[in-house]
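Could you have a look at this structure, given as structure tokens, before my questions?
Note that one protein chain is taken out, while the other chains of the complex remain in position.
As written, the chains take the letters A, B and C, and residue 1 is the first residue of each chain.
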Amino acid sequence: MCDVVIAGIGQVPVGEHWGVPLRTLAARAMLAAQRDAGGLKPQALYVGNLLSPVVSHQSNLGTLLADNAGMSGIEAFTVEAAEASGAGALRAGYLAVLSGYVDVAMVVGVEKFTDAVGPVIEGAMSETMDYDFEATNGLTPTAAAAMVMRLYMQTYDLPSDGLAGFPVLAHENALNNPNAYFRRALTREGYARAAMLSTPLNLYDKAPYADGAAAVILTRPDRLKKALEHPLVQVRGSGAAIDTLALHDRHDPLAFHAAVVAIQNACRHAGILPADVQVFELSDNFSVYAALCLEAGGFAQRGAGWKLANGDELSLKGRLPVCTMGGMKARGNPAGASGVYQVVEACLQLRGEAGANQVRDARRALTLCLGGPASTAVCHVLQTWQ
Amino acid sequence: MCDVVIAGIGQVPVGEHWGVPLRTLAARAMLAAQRDAGGLKPQALYVGNLLSPVVSHQSNLGTLLADNAGMSGIEAFTVEAAEASGAGALRAGYLAVLSGYVDVAMVVGVEKFTDAVGPVIEGAMSETMDYDFEATNGLTPTAAAAMVMRLYMQTYDLPSDGLAGFPVLAHENALNNPNAYFRRALTREGYARAAMLSTPLNLYDKAPYADGAAAVILTRPDRLKKALEHPLVQVRGSGAAIDTLALHDRHDPLAFHAAVVAIQNACRHAGILPADVQVFELSDNFSVYAALCLEAGGFAQRGAGWKLANGDELSLKGRLPVCTMGGMKARGNPAGASGVYQVVEACLQLRGEAGANQVRDARRALTLCLGGPASTAVCHVLQTWQ
Amino acid sequence: MEVPRYWRLQKQRYALVGEICPHCQVKIFPPRDVCPECGGEAKQPFSFSGKGTVFSFTTMYDAPKGFEMNTPYTVALVKLEEGPVVTAQLTDLGEQPVEIGMPVEMVTRRIREDEEDKGIIVYGYKFRPVMAGTH
Partner (left out) sequence: MEVPRYWRLQKQRYALVGEICPHCQVKIFPPRDVCPECGGEAKQPFSFSGKGTVFSFTTMYDAPKGFEMNTPYTVALVKLEEGPVVTAQLTDLGEQPVEIGMPVEMVTRRIREDEEDKGIIVYGYKFRPVMAGTH
């Protein structure tokens, strides 16, 4: 197998881009990634998106986005895997380059929430669950996370603010990220006072949905005609797995089995153990999911993931920095784009371009993106290429 | 590069399956393909689907379909490329096996129209176009095809029934296909009397939308533990390309440029010329598109594709049989599943299992699936493996 | 909920009709095309008793489209006495606090608001606390 590297990255600030159409949001990230890759022209575009057909009434994004960004004639399609769509698109792009069929692939994750409002959004997000037997009974992804959180807190006897460490850390790390949605600190007191969204899950246990787009360009090193000004990052491993779609079909809803399998497959492919990474970009779209991601990776025993966030272990100077640019909680959660944001942020760390948030000696990173309560999980191992 | 073969195929009859949920429709095709492949278990499922998020309010089909069919723990995601979604999913599966990363991949195309009715369907299909600048002005895929048809007929001076040969042939070939939606003959007189849908396009110029699911299993020959009872079909080449999304942005709306590029890429990869095939499964979702597919493949000069359908050249005993099991027109057009139906039907021909519709000495086939007016095109070259 | 889906799901929604696997006897709800326990395909209809206990629950203050008029409402994972777990709203709670392990029973109730489409009112299963003294 050949080496596959990330030659360019691009992102737009996550936020409410009311006046910016989806195509333009994507184009900004795509063109930034292309500039970052020294103008390298892609032969293929793989789009990660979840909501556009429902919220923006627009399908066939592959053609729309490639056409609008001046890439007519290339190959393009959309990958959808719930909130893991962006990570799924990256996997499709990685396999395409690995196959030897595609030399240069662009992957863009894009999500536009602000073409609709309120209940329409909760309804659209609920389509990621079993519509006939979960959503039609009023369940939403937030409510599913709340039920997981209640089980977790009761099973492992957590205090009421037991999960506060995750959003507090995310907000701290976002302070220095110019692309973050929320650049303000959160205290444990602020967490304790927050309004309930879905008991016992409060406002700060949920990453805010927002507009965003992020892109990367994948290629083989021998395809780069000139040296770039930044280091290359290699995609060293990739893994993906599904679990039951519905939470009610799990024998053990606190075992994120799909995440376990995805991490194992990606690490086996890379020839590493999860402990061999210096950065872990995980899914903190709900704070309890961050704890379960840590447990799925074997970084904590079952039921002990939450404790890691109450010390310094996960901070930028700790043993296993997570959510280094603010995570989904504070950078914002542009659903189908989040998986690509994670990879862009991991690249910043591995390229030494993370500014005030730089993790020292970061050479290898793990990214883990979930769809639903780990109904889908996609994992990648990235490392500095030499 | 390794050889990639189709080890199993499955399909359900195209039609109105009001009482059958999308997941069950897909499962029937998936389990049939798995049985046909001697029980081979896939490690990955790539789903081709267009409408589910809008019409069935269900996204994350990868997880739903794999879970429901007892394939929990595998990798799964959806590929969307308008009406070419199924062909796009096949390409994703092909590249995944070619990469060496996935040994056994299942591809399922599934579409369920009958979760909604009438104007909702036309609206959902219109999302494949530029929603902001085509669909909001009342354009539909049918109306776009009608404008292409008018240009074609006027530019090349066709008689009013100049395109009748395509639906007449499709209906003739569907008579012997037990999975076809319409198994009745169509005469030129019937065509001439048909009601207008969108001038000058009549009822028989458009393939009927219907429910359907078709599946294939891709693998490497060395992964097959036992000999199967049927020949293997090799995926010998694959190509995909986009054009402008909107028809109004084309310098020449009658040049299906994306189809030209997709065919060229697939044939170059296979080391063949388009003329080297014995079967051509093309996109006859609108009769004028069938003519333009023939021209894109170089089987006719620009403006002469329609004439081929007025002789015997395209019939089962002709020089270039097309729509051998009824095409989209008479087998029915389950949108995002159509690309997989084409491949399943080509496999029947190459395996010698096409019954009364068997094309003699069929050893190589071309499949071409369009999204929109060739806004997207995906092409595959299939041949008997030895 | 559109008309075709409404009719398609009617049996499951009104009467909690699931399936029993003839190969391994496991009881299944909602219906599936392949038995999750043994991989078998053919299944027979099975009517659940509607008795169960709360496995987890949440009270929701933000609702998706179609449920806006009901907030706050409580959704639970209910473990049926025959084995499967179902997602359903809790109803008739009165002053009683919900707890994990609480016994509940199925009732048929209006599930969601009239939708844009057709004026259909969707009824289906909810669960209510089992009254003291009724068992």
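Here is the rule we go by: contacts are C-beta pairs under 8 Å (C-beta built on N, C-alpha and C of every residue); 3 or more make two chains touch, one makes a residue touch a chain.
Owing to the predicted nature of the structure, the values given are computational and were not obtained by experimental measurement.
Chemist: Can you list the shown chains that the omitted chain is in contact with?
Modeler: A, B
Chemist: Among A:40, A:69 or A:235, which one is in touch with the chain left out?
Modeler: For the chain that is not drawn, the touching residue is A:69.
Chemist: Among the options B:246, B:267 or B:347, which residue touches the chain absent from this view?
Modeler: The missing chain is touched by B:246.
Chemist: Tell me which stretches of chain B touch the chain missing from the display.
Modeler: Within chain B, the residues that touch the unshown chain are 119-120, 122-123, 125-126, 130, 132-140, 142-143, 146-148, 150-151, 154, 195-201, 244, 246-249, 253.
Chemist: In terms of residues, what is the contact footprint of the unshown chain on chain A?
Modeler: The list for chain A reads 18-21, 23-24, 27-28, 31, 56, 68-70, 72, 114-117, 120.
In this section, only the chains that are shown with their structure count from here on.
Chemist: Touching at least two other chains at once: which residues of chain C meet that condition?
Modeler: Those would be 5, 36.
Chemist: Listing for chain A: what residues touch at least two other chains?
Modeler: 123, 130, 132, 135, 244, 249
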